[in-house]
Each structure stands twice: as structure tokens, then as C-alpha cells.
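What you see is the complex with one protein chain gone and the rest in place.
Read from first to last, the chains carry the letters A, B and C; within each, the first residue is number 1.
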């Protein structure tokens, strides 16, 4: 059984920590260098006390020489820094948990990120319908560079793409409102992320189409629809550490009913290991997928207003970041896609 | 200074408890009989330990003779039971925190509640625009019967009604997604309301237009718009005891910009004591209004998709239930509308 | 009715915010200057969005000239800075929510705070038994300088002082373990206070007798006991914004039973407005006192191990800081002690 050596750049943050949690349970991985920026020299146990088996590892500085020589390198770095690192790792599978290579449209990148576009890499969402009968998976098998999707785009694109790919909904007045645990905002020290502020309170941000995940969601849905799709996207912070619950809706095409919708979603995801259309009457909850790579989906047809409503639940750090990253790694390395990935949530 | 005697029927539940919390701070109220159903005979301190000044009051059974002889009676009873009680209190101001008298349309009532329509009473949301230049307040001054709005309709109707009254938005593809604290589900013992299930998890319910607050929101917006308005409404439960954050959006009429929107909302609420359009750049949070009768609002124009997005935050138990009830009582009794009502949240 | 002008120095923090929340509800107070350090020039609404009536007040710099000319000045400043400010306010009632003037023992101050002792002021805990038949209240009536107790000392001293004053317990192996909401740690930006770290987790700090509130608790209990009392004190952070639940125990003197204990506590607090010994069988919860100036107490005698266990619940920001401060102000000004102070919690 082949074992691959893996390095993680940005091991001190939430994304890096979750990548390590999953890698520790992966049977064909040997964890190599762990690097950081300002935390260089720290003991990992001081920063990620939940990763007991790695507690005594000391973080090295994020430099190409430290990362070179591994089979796979995960990057969990600030925006704008991945390209320079990746360039110096030509023989390595590089999986970027950051945003730099997610968007194919340079203009959209520049509008939302305010910096030059670094390019685009294969998009690490294997289950995504990319048309009536195609999925994103093929683009990831054997890939040497992978851009891990954003957390919101993961949950929301999987929720709506089948409907767009099958022509069930119209590409106008698409509305997505999502609630995320606060780990989605990372470990940065901002007053509104303090526990006392967060607990007992819901708050919105990036309202009015300005959140950077907006063009990424639109890219995914447009690909599925075969025509441009715009979305009204509102993210909110919920008083929980992890999880995203997304409420996604769009106008139904004429004559589409619940049975047809369920048939389309069952066809899209019926053979997927991680994406589950729930039985009628059961609704997704973010708690049920916590810590797992699962996606829970449920659909409703609101005949009174002629709209399809799809609810999705993911763990923003697992399927929404690190799980998607490891799943993509498996595809890139030719391993079983599900290897090492949890399919049970940690509940209650 | 006149003092009014007030009874509360249903004093053991969350709505009744919050009504009592506010009445205890009201300078012109004397609290009289407190009644309950299955908790009859209990000491209030065992059920509502936060209401220290009333700890030793024993709950009486909810019967008209017990409630008679007060100036005001608040009803916080199960659906379908208010009419029989109110009939026997002809000389009393009756303020119903339940749903029985909220809807004017008997067919809508029967469709959503599955029981005969009891009728409708003046709707206790004084600030609600009911047309281009009118508000609901006038209908409440001196009223003898008042139907307190539902919690979701309070926050969401105030969010969108000004835009409809001013013709800023179109009455189609109106989408509301709201997150509520779990006190909104009451004290009923259901497995999904257990703390271990709720904490760390977001969950939807009543998806697809089936929640009973849907026709009430539509009634309010249709009144403001002067034409029928349907809404796609999805409520969710958030891991917090109190509060509602609602994300409300609708298609903008041609040529409407942010300045015009803000002008309309400032005109609608600029002289209101409890409804606050926040300065540009600041967003509502449910934590900031916790325990208060305040409503925080903010508006955004999403030009990319041509939609107005309005965010509102309320405390579901205060402005969303008990605060609205006491505010209505003040109007009914000819008192200062804001008397005894908190205008500061309990934060953090 | 006389109205007193009041300034608050440190209005941007949690203590300052809570003082303002209470002052806004106080019938004989006019709020004057609000000052800050690094937030000077900010609009209060940006920092304390729950204080709607003061949203447009601009924070001034904390300097004696700004604070002078008020009847009362509350100081909510970093340790070590109150003395210099107070010296320049000779004609003002100064109420310090910080630690500088709480300890009477200079050596204890220097040991725990590592800086020179500023002195001591009358200690703002009116209900504290200071001996078999005396209370702290008398020292506060008409006082011109008051040191507001720390939050942990408030809840724990009230829990154990009656037992020490009455000789029910021995002054050895006194153990206090308390859980506090994270607002107790203030608004400082520290990684362990991030919402994602706090939610779903309990953590201890200051273990082994090193927390700065330790000598303050000992000072209070020693005063009540008339002999030196040492305590083993362990504070913990709980995943909630507010509240302290303290479990306090000490060895029972020979022959002391529950009836005698209850009698002592009823005598100590039976006529207090804010301190409530609960009926047998009911236990304090921090949720029941949230936002109020109340203290809930319950006692148990554990005959198997010969120890008295006293549980207390307070809101760390209200009775534990701002409520104690305003209560002391009332005594200093000769007002009704309970004026403007909430006696109902905000629950659930």
C-alpha cells in the first residue's frame, strides 16, 4: 500500500487544522512538514490542542524548500500568496484551500478581490453537475493542481446546480441566504468575532452581492445551466463554531412538480457517497453533518409563489474546506475517492 | 396617575413570562390575576424563576371569572381558545398574543390553521405602513380588542412594507429567510428543541410556504402595496434563546437606487421610537436588540441582480410578542405609546 | 426630583456599556460626558449598538477636564489608571469599576497585581455581612469614593460570608469553583476568546490560587469571619456571554444542620431586595438573573463529607459590575438603594 508524504502550509489556522485532523485518519498519508507564518517556531499543541498526535510538532516557516520533496502540499494561506509558492513546487500535487485559483473569469476576480488574477485550477467539487449529464469529477482525476471551493459555494452550488442543469428553474431572482458558524471567518482577531458578541446573536455581512463567494457560486451555477446565472447571496454568522445551513431558491419552470425535482436530484446524487437527498419530510440540519464530509439536501416546491426551495447543510470546515480538499487529493492521486473521509457527523 | 389592573392568562409560558417582565417595569400597571392551564396551582417562581418580584404568586385556572374585573387582560393561550374567553370579558381591553384574530381572510385562516375562523381584531403593529401615507397606529388608539402580530410577521413586515407602500419593489419573487431563537417554538417538550439538539446546529422548518406566519406576512405586505403580494418564507431555528434576524428581498422597480430607498425608510420610521434604520455600513444583529422593543433595519440595493435586500433584527419575545402587546395596550389605554418599554438591548 | 449628572469614563467596554444601560433606566440621572481611550471620536452606536438612545453620542477622550463638573463619575478604566483621574475630581462622587481601590492589604495588592498599591475605598457590596450583625451598607451611605467589587468576589462572597459571620464553617479547605460568561474577560482581542473557541467548550484559567480575585474574596470572608480565611479559587470560562454560577463549599462546624444554615441566610438576606435565598429544592441558574441585579442563592448540607455547599448565580456585568456600581451610587447620593435597578432577569 503506497503511502504519500503530505505537507500543510498554514497549519496554525482553522483550515489547516481541519486538513490535519482528516489526514491523521487517512490510511495512505504520512504527515510531513507543517508550516506557518507568524506562528513559525510554535509547538502545534499550543495552537491546535485537539490534534493530540501532532502536539509536539514544531511549525516551520512557509517556504518552498520546506514544502518541496512531498508528494502533496496543501496550501491554507492568505489570499494572493499561493501562486508564488506553487510555482516552485512543479513536481508536487498542490491543493489550494485559498481562493486564488477558483475563478475562471479574470474580470470577476479583479472586481471582487481587487488584485490581479492568478489564473484558475481544476475546481475541487467532484459531485458538481456541470451540465445535464456531466460532473466536475473527471477534471480532478490525476490533476496536479486543485483549487478547493469556498465553503458557501460548496453547499449552495450542490443545492441548486442539479435544478439548473436539468432546466427546472429560471436564471433570475435566484436567492441564497446562508448561516455559517464563526470558524468560517477564521482565527483573525476582530471584535465582532469575540465569543461574547457571537453567542446569542445572528448577524449578516457582505449584504447586497458583495461577498467574494458570490461570483464563485454564479460560476458554478452558470456552468450547470449553460447560461449566465446571477444570484442574490446573503451570508450570516450564526452562534455556533461550525456548519452552514443554506436556503436556496429560484423560480420554477412551468409545470415542474415535486416528483420531477426529486427525480432530478436522485439522479444527480443517488450514487454519491457524501451528498444525500433526505427522505421527504426530513430536513437538513448543520448539526447532523458536523465533522463529516456529508452534504444533506432537501427540496420543496412552493406552488403558491412558483419557486423551488432547496436546503443544504454542510460542515464549513470539513466538506466546505478540508474534506473537499482531501477528497480532491484522493482523486488526484488515483485513490478511492472516499478514503479517510468521515461519513458520520459528531452529534449531538 | 391612573393605574390599570392587568391580568395575564397563560403566565407559565414564554410569551406570558415576557409580558410579565415588561408589566413589572410599567409605571401605570398593577399586576392582578395570573392564570394557567396545566400549571394551575404552581408557584410562579418555580416556572419563571427570573420574575423574582412575582415568585410567590400562585397561578389560578384560566377562567373568565378569574380574569374579569381587570382593566386589561392579556391572553397567551393555545390557538383556538381566545374567542371563548374574550366573549365573556365585554368590558375589558383584551390583547391576544395568539394567532386567532390576526388574519382578516377566513379562507387563508382555514387553509393554514385547519379550523374555523374566529374573526379579526385590530392588528397590533403601530408602525406598519398600511399605504403610501398611512400607518396601522390609528386603528389601535382606544381599541378594546387587539391581535398581537406573530414574531416573524413583526420583523419581516416592518422590513418590506415601506418598500411596497412606496412602489419601490415588485410583488413577485419576494423571498424571506429568517433565523429565530428557539424560544419562538415555546416551551413544548419536543425532541428537536432539546438543548443538545439545538446548540451548535441550524435547522429549517415549515419550508415551502407552509408556515402559519406566511399568510400574515402576505396580509401586511398586500395592505401596504395595495395589491396582492405573495412571499416565499423560510423560517429556521438558530442556536440562541431569543431573537430573529430576517433577510428579506424583492425585485426593485426600474431605476430605484439606494438614496431613494433610504429616503423612503427614513420617512417611514424616522419619527418612530423603536424602529431604527441604521447608518450606512452598520448591520442589524439580533444580539443588539435582545430584551428590547427595538427593531434594527438596514437596506441594500443589489444592482447586479436588481433586488432590494432588507435586513431586520428583533427580539421575538419582546417586540415580536410581549413588547408589541404592551405597546398596543398603551395605545388602547391612551397612554404614552412607549411607556414601560425598554429601548436598550441587553448586550453582550 | 433632583437629577444628577453622570459621566462614564471607559464607555466603549463591556463594563461601561452596562453602566450606561442601567443609567438610561435610572429616573434621577442625566447622562453627561462619555469618554474612551483608543475609541475617542467614535460614535457610541458603532461600539455599543444595543444602547439605541445614545447611538449618536461621540466619545470624548478620558481627561479630568472632560469628566469634571458632573455629580458622579464612573470609571471603567484599565488597572492602575483610576487614581490619577480621581485626584483631579475632588468634588465628585467617583465610583471605580476597576480593581485599584478594592484591596485594603497593600502586600496582597502588590503580590497579585505587581504594582504599587493605590489605597482602598469603601467597598461597594452593601449586602455583605461584615460580622455577626453588621453589613457593608453603612460604609457606602454618603461615600464620595467607592470601589466596585470584582464580579467573582460579588457572587462568591455573598454566598459564603453569612456562614463565616455566624461561625457555621471552618476557615480551611474553602473551595470555590465558578463558571463565568466570557464578557467577564472584556473586549480584549485574544485568540481564546474568539467565538469559535468559546462556543461548545469549557476552560479553566488562573488555576492554583493565582487569579486576582482570590485576595479580594479572602478579604471579604476574613472580614465576615473575624479571622483569616484562605480560599482555593478556580474560575472557568463557560460558553455564554454573561453570568456567573459559583459553587462554594467549606467544612461545617460540628453539629450544624440545614435548618440552622437556612435560618442564618434568611436572617442575613431576608430583607434584601436583590439577594434571594431560594425555596428548598430550587437551584440558582445564571440564566434566571441575566440582565438583573439579582443574586440567587441556595444552600446544601452534605453530611457524608461534613461540608456546606452554597451555590450562587449573578450576572457578572449587572450585579457583578454595573448594577453594584449603580446601587452604590444610590447609597452615596442618598437615593433609594434600588432605584433604577432591574429585579427581573431576561429569560429564557
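Everything below uses one rule, namely that contacts are C-beta pairs under 8 Å (C-beta built on N, C-alpha and C of every residue); 3 or more make two chains touch, one makes a residue touch a chain.
Predicted model, so just to flag it, every value in this text is computed and none were measured.
Here the missing chain is touched by one residue of C:83, C:175, C:253 or C:339, and it is C:175. Per the touch definition above, the residue from C:238, C:256 or C:277 contacting the chain not shown is C:238. Touch with the chain omitted from the figure is made, among B:90, B:191 or B:281, by B:191. Checked against the hidden chain, the listed residues C:84, C:138 or C:202 yield one contact partner: C:202. Interface residues of subunit B facing the missing partner chain: 14, 181-183, 185, 187, 189-191, 193-200, 239-242.
Of the residues in subunit A, those that touch the hidden partner chain are 14, 17, 21, 24-25, 43, 45-46, 48-53, 55, 183, 199-200, 241-242, 276, 278-279, 282, 285, 287-292, 294, 296, 342-348.
Touching residues on subunit C toward the chain that is not drawn are 172-175, 177, 179, 181, 194, 196-197, 199-205, 207-209, 214, 230-232, 234, 236, 238-243, 245, 247, 249, 251, 283-288, 290, 298, 300-305, 307, 309, 311, 313, 347-348.
Basically, only the chains that are shown with their structure count from here on.
The pairing of subunit A with subunit B is characterised as same-residue: of all residue numbers used at this interface, over half are used by both copies.
Comparing each chain's Cα centroid with the centroid of every protein Cα atom identifies chain B as the most central.
Note: Cα superposition of subunit A onto subunit C, rotation of 180 degrees, nearest 5. Each chain gets one centre point, the mean of its Cα atoms, and the points for subunit A and subunit C are 45 Å apart.
Chain contacts: subunit A has residues 181, 194, 196-197, 199-200, 239-242 touching two or more partner chains.
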